[in-house]
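Excluded from the complex is one protein chain; the other protein chains are retained at their positions.
Letters A, B and C name the chains as they come in the text, with residue numbers starting at 1 for each one.
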């Protein structure tokens, strides 16, 4: 018995069991750390950015299935994309993760594909932080990579 | 209408309206200050002690009827008495002012006379502090006077 | 009167209490207020049906409890017109809030010779924390004096404030009821380059509060004086201010990480809420804010002005010069709190006789000894009213004073 299918969708468990792009990138790739003080989850995002494109991205860290799967899906979604696209995807994802009204600032036509599977998380407010950890760290990393 | 006759006995109001031994004594008489932080009452006790006898005693201060009357009655009771008698009277008075069991350390045969009128105070626990202020200050003063 | 006070009083179980078979007349609301049913019931219902630790655990009940707790924070933020709930820090009482101001901001920003300005009508809670810091850091404390009728004397305010770093003052005197011009005082502080710390204990329960209109930098007040539970107070400051302040108490909940050699702080407002907060009490305060908002603070204020008027007239009509009511006479300029002297009878004796008539006033220094010295008394008797007080309470006070005359 369990009503958790909404949260733990198969594609999420797949990314959790077999994370994509797990590992490090050597410098000059940037490395950005993020953590979730409440649950202790930690993540590092490695970014290789040039000419306005995310050439490569990796992540390492410890965390629950949601934080790990979300980070894995994130890397798969942004790799090879232009910075503008990456930002649009991240904005769209964070919209998906809010219970509040959208402010319309992110283009609704950005497609998230598999990542939509994470929308079940919204029903479990405390887990939203897990799902967005990798994404927030990505955004910080982009700022560093461009600086 | 009032059930306060127990507290505000005539003899108390008399000492309040016409305090005995009010005023100061010049040095070498000692001066000891006491105060009641809760209600702001303040008192000074002046003591002229020699050869084991309280030759003279005066008081000044501001306070409620109970604290003023009690101080006045105290001065009348101890003036001219030996230090041993004064201490016995003070102990006896403080016994009168406790709701707790007596420990028998003060001689029950010490007579308080008029001062017994203050026993109505015990029914009003917050006023006990007012009644004992002058007495506690007296005891401190005796310690100073003898030192 | 537009408020139906009789109906309102029914909401306060303590006001139904009798002593010796007679109704009570509670005139000590400036000290602490009674609690309406909705507050008492919210608290006990929460303990019966919703209690769970907040913040740290993630199961259904804990996350529901966190949501309820944070909703109370949002209510308080709205009540004082804060920009965001993140500006609202829960403490144990206003006293802790003022100590937080002095210890966190003060210790980080003040050094030898720096000036803190207070007024002669402050409550000890807004004096002693600054004196403690002054002793530690060799600060100078300056005082804004009072006029002959116990208003703030603002004639030389700018020169008193010159070079000051902090101006901490009460929005309403707990002894005299005087309402101070908070906006004007904040402006004066800012002109001098000082921050404005407002002790809102006496005004927040009784009139509309708008921290943005005031332009204040910090505000402290207590739940228990505004129909809320004991055990919770509020410290408010703008986010940028809170961000700039070091933590006050250390422990669980206020950290982001702890290593053997160091710790890092959590986000606002958690940074200032170390340990398990007064969960049930905060939720009770939320209910109190709902209650007050439902009535409307301007209605509360209007009722209290009318009642103050009534009390003045009744006391003066009966006792004329035998009663001295300290402070401002215009009820528009004061709260429904007044200290009085009656025929030279000591306040303790006054309150003792009134007590016999179930009229409950406070006698003492009201935690404002510097002001007492100015008034020239060790103590005053103080009657203080609230939204649930009525003309009966005033009449009972007036009548009972007759008995004071007859004894003394």
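Definition applied: a contact is a pair of C-beta atoms (placed from the backbone, for glycine too) under 8 Å apart; a residue touches a chain by one contact, two chains touch by 3 or more.
In this text the structure is predicted, and so the values were computed from the model without any measurement.
*Asks:* Can you say which of C:85, C:215 or C:370 touches the chain missing from this structure?
*Replies:* Considering all chains, including the one not shown, the answer is C:370.
*Asks:* Even though one chain is hidden, which residues of subunit B still touch it in the full complex?
*Replies:* Listed in rising order, the touching residues are 35, 37-39, 125-127.
*Asks:* Quickly run down the residues of subunit A that touch the omitted chain.
*Replies:* Its contact residues with the unshown chain are 1-4, 7-8, 13, 38-42, 62-66, 68, 124, 127, 130.
*Asks:* Which parts of subunit C are in contact with the chain that was left out?
*Replies:* 13-14, 17, 19, 24, 26, 28, 31-32, 34-35, 39-41, 43-44, 47-49, 51-53, 56-62, 91-96, 98-99, 102, 123-125, 127-129, 131-132, 135, 141, 143, 222, 224, 229-233, 247, 249-255, 257-263, 274-281, 348, 351-352, 354-355, 358, 360-364, 366-367, 369-370, 373
We take it that only the chains that are shown with their structure count from here on.
*Asks:* Where the CA atoms of subunit A average out and where those of subunit C average out, how many Å apart are those spots?
*Replies:* Distance between chain centres, rounded to whole Å: 47 Å.
*Asks:* What is the distance in Å between the mean C-alpha positions of subunit A and subunit B?
*Replies:* 79
*Asks:* Would you mind pulling out the distance in Å between where the CA atoms of subunit B average out and where those of subunit C do?
*Replies:* Roughly 38 Å, centre to centre.
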